[in-house]
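Just one protein chain is left out here, and the rest sit where they should.
Going by the order they are written in, the chains are A, B and C; count residues from 1 in each one.
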């Protein structure tokens, strides 16, 4: 078996939209750079700083003499690209993408950037987000006789955009506006068209995107999170505005916004930033839409201390995600903070043991309690969120086995009760341990029992909004409230 | 660096057609099987028997519940597929493809089968041949707003076919006929549509394709060369006719032909089998369009003995391609046959030595003369054909260095003087050592001098045609005569 | 290039002993299991729990019908072994080893277990520690005409042991005692001899080793750290005593100790546990020689708060090693604890950027400051130890660049001023930033200046001993005091 393989199976990912099937791009990271020199190296470093946003595949595209060269591969950024490979990217404009594994399958054809050749020239796209109505367009176009090579929303977008480019005689801004008028969903996009890097953020600003200026040479950069600027010695300028199109240049960048007619929110023109970026997804050292991720998590811990104090001897974070919250809770309550659960850094993924009886032990390898911290104590466990609850149930049991007298669970996010159609890989209602009724009554005793905890408490929606510090109307809380900022068949709109 | 990578650079292969650029599929092998069981294993074995037709990439596609599953990879068939992989192909209908490396670049995206999803369902295609006007269609469709993901003629074909399928309401035979009416070139195609295997041969029958019946279970098979039938215990039925469409079933196969309006030859309806299959490309143990490849080569040797006798002591083949011809020449002339050049079976490809002075030695590793066979002798070297002449020049020198008194070169093919646009990777005039004038005068002293030989002779066109035993009007001799069976901008038509 | 390679270069690692060169095994992890079933799986899981003790190579050996089968490979335990491989180990007795990369070179021949065939039968050894006089034995044996295949102390040991086995007529305990009488250094060893697992700890108990009982089936286990018992559901019984030999059985284990004449400490019979296991090397969730590693680290933080209080706004750990200490310091001083430095989990090793100017950025990728936590603050940075000081200098600078008003460094280990010859990879005096005089005067201003800190303080030796809770005379403090528990040419003995 050679290693250079590609599986072109057409798995279609039904997430409940009637008559509209399309695999969504989901959780990803994007970066685009126009630089006097080494633009591919800047993109490479930016993608590595964003690696937490996706570990499945990585890709970089550049434009040379109006032709686009692209290399993509499965794995981490530094596994896909080496020094030799980077040196082959000669253009001053580059875009890059890292993809989160949503399916577990390794399919290079879902990797990005996607490159296509139009009559106007080559174009490349890297996309973070989900286009809700991509399936509808795909169906319509197939009825017209188009054949599709993948089931991704990225293929739909690049083909629609190429079509608009021809319709508009190659006017990319006009073409992008036409595209933004019809597609619905979340999209932070970097594009390579006509040798230039463009960045587009959806009208609601659902997924993050920000602009920076390179310090070591002329040029500009756009990226999913500000943490990438630290890695490449760039200075943060500002977030890309919802609905804005930005064109990077060597000496300045241009902004296009306030054009009418894009598919804006249903009833209002405000934005809808995804709250989950602050709660869990973004790196703590990033600043998203003006708000420090670390500070939000620390405040959440303190807010939880206010909302759901408990008499306990020790507060223990689930590593690594609950740590910042736990320090805040410790400060708010005075309960000592201890790292009572140790994560094995080398247990990357589950290894299937030959003997079934030994499979359970794999779990213990990943996380191990420190008995001296736990034994005889009333323990508070802190984590960022609960989705299915299965892992939390196992951890509660593990802490009890280590001798805890009581185990209380505190969660830095209100109960997730509804699917995300806009960029997080939670597509079915049935997976959530919490029910809408739990959330409404703010009564978590049912779930506490399921996970074996003496008590369970979530931060309130109001508390979360307060910690983020952005008006509730400007956040997407769909997975918490069942009310979405864009129309989704079968779901309510906020 | 992980190994699972894909380079999506858009190299466009200009071969001189004005305004029409498209990378051609070229030299390949195809197979399709409908079988009661193990259809993927049959395709796998058939492709391995056809491995000489392409070593760059291999792929197999099957149809299960009207969805197509496909796996492709770089390398030899047994490197791409292992037992586990084969076992995943569950359908009773399978097609497969092996691709010849024409560019040297390793690009998985050029691998076949190509799979696409249309409103009628999934379809897959594996293609051997070149579509001459693919570039024209690609340009027209891009003007209409279509974006293309590759520069291959295969992408053009599958998208045109999907379009026709919608236009004809899913009638595959009608759609194929419409396609065949507009595409010009060589094509032996296997298709997977609606869960069935179809095979199509172009109206001139340029590239080979034949039908067989499985002996070990119910089912039928189509493949590029009959040699594949020997490998899978199938019985040869007949060649697919020029312009015929065949549908494989479990108990019988159906044939569709004689429909009017396909793009037939320019002035006559006869076929145009590529003579190069018998001269060099096909395996000696295959029978192509009723003619044994080995016998043709043996006869060529004898014919050369008639046409271009020489006084010599020993006849030595260039291994492995000149062996059958050399035995014929030996028998025709009485000059003893000796294997005076030994090929190193383990020197697969050139290894770049660190020291430039040592690079020349790499050549000697590949081929080594036996001094005792050559020293003091008048040697005849025999090969199937000459294209650039560089290798032959080195070999003549090597044989002289080993002590040959005279070196005469005899070639089993008339001089190649004109590009092939229909499936062989010889696309530019400038590469050929022979000139049209040499060929016309049948005077090869100029080239003999260039390669350092005491004499050089080619079989005549008439001699070659006689050895093949098919009327000259039914052969494609474009690369020998500069007259082509289909219209090619800037070239003459026969 | 195939991947299965081995470099047999003979790098000799001179660490200053006159006339005695031998590469030492150094930092490693060992495990041995005798179990009714799945003994290799138990060893596999134990090694994974010990993975922090070594990531270079892994190996497992088993004994079947008195013949030993062994598999070793470069990489992490789960990279070297898969399900199929594990299933091939059929014996009820198994030993395993993981090796720490001390040289950076990848040399499979240094991997363990080492297997040899003697006239008494096969034997295998896995060793954690350094034999100080291995080089002397190697030289003597070479003078006698022996040829050596590696430069490891493990080869010396297994050959000496095989020799003793013959001398003693196959009495393994007698042979081991004879070996222990002559070898000097640190050694926690697991052996496979005569189908049985034996464990040996050096007379000073320098490196850890402990015994446990399997809960899920009959059998016993020895391992470097108790954390492995958690992973395989075994119950901790006790530490192996200094100078003890343990033989594992299915229903019980046998202990051999108090035999006279082993090479004990120089002047006294007490033990000499390596203090660095608690300070840095062992996992926080292990208990070593009766003392919880986590508790020691937490106490060190509190002790430092006593010894070296400072007026500051925030205490920030260097992740991940300084975290437990920092929490203790925070509690002792009341200064808030914050995770102000974020580690990029995906930056495993340095990637050399093509452009020199960009190489510095690689550092920023690994560790990034949170500006909001640091800006305008008086910061205390906490780490477990300082060796060369280069990393700390960069981090101090990074924290200043992020806006810190003051940067104070607190270190949970007294200054390291002298090489370790007994198991830690610090072999040369010149590498240490601290000088003996700094340590004697407890004045760190010189080093503080070198690393750019406003102040630097280490815990005192007495403070450290108090936190560990084991009498000073029973600890090896050689790297801190220049006085070693065994005779080392050119060094003082305590």
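One rule holds in what follows: contacts are C-beta pairs under 8 Å (C-beta built on N, C-alpha and C of every residue); 3 or more make two chains touch, one makes a residue touch a chain.
Because the structure is a prediction, the values reported are computed rather than measured.
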Item checked: Which displayed chains the unshown chain touches -> B, C
Margin query: In the whole complex, not just what's shown, which of C:45, C:70, C:373 or C:407 touches the removed chain?
Written below: C:70
Note to self: Just to verify: which one of B:67, B:168, B:255 or B:292 makes contact with the chain not shown?
What the structure shows: B:292
Margin query: With the missing chain put back, one of C:34, C:128, C:151 or C:292 would touch it. Which one?
Written below: C:151
Item checked: Footprint left on subunit B by the chain that the document does not show -> 37-38, 41, 45, 48-49, 51-52, 55, 76-78, 83, 86-87, 216, 227, 230-233, 283-285, 287, 292, 294-295, 298, 320, 323-324, 327, 331, 336-339, 342, 344-348, 351-355, 357-358, 361-362, 364-365, 368-373
Margin query: Could you pull out which residues of subunit C are in touch with the chain that's been left out?
Written below: 1-10, 67-75, 79-82, 85, 106, 108, 111, 114-119, 122-123, 139, 142-149, 151, 158-159, 161-167
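Rule of thumb we're sticking to: only the chains that are shown with their structure count from here on.
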Check: Count of steps on the shortest touching-chain route from subunit B to subunit C?
Finding: 2
Next item on the list: Take the average of all CA coordinates in subunit A, do the same for subunit B, and state the distance between these two points in whole angstrom.
Entry: 48
Next item on the list: Express in whole angstrom the distance between the two chain centres, defined as the mean CA positions of subunit A and subunit C.
Entry: 39
Check: Could you say which residues in subunit A touch two or more other chains, in rising order?
Finding: none
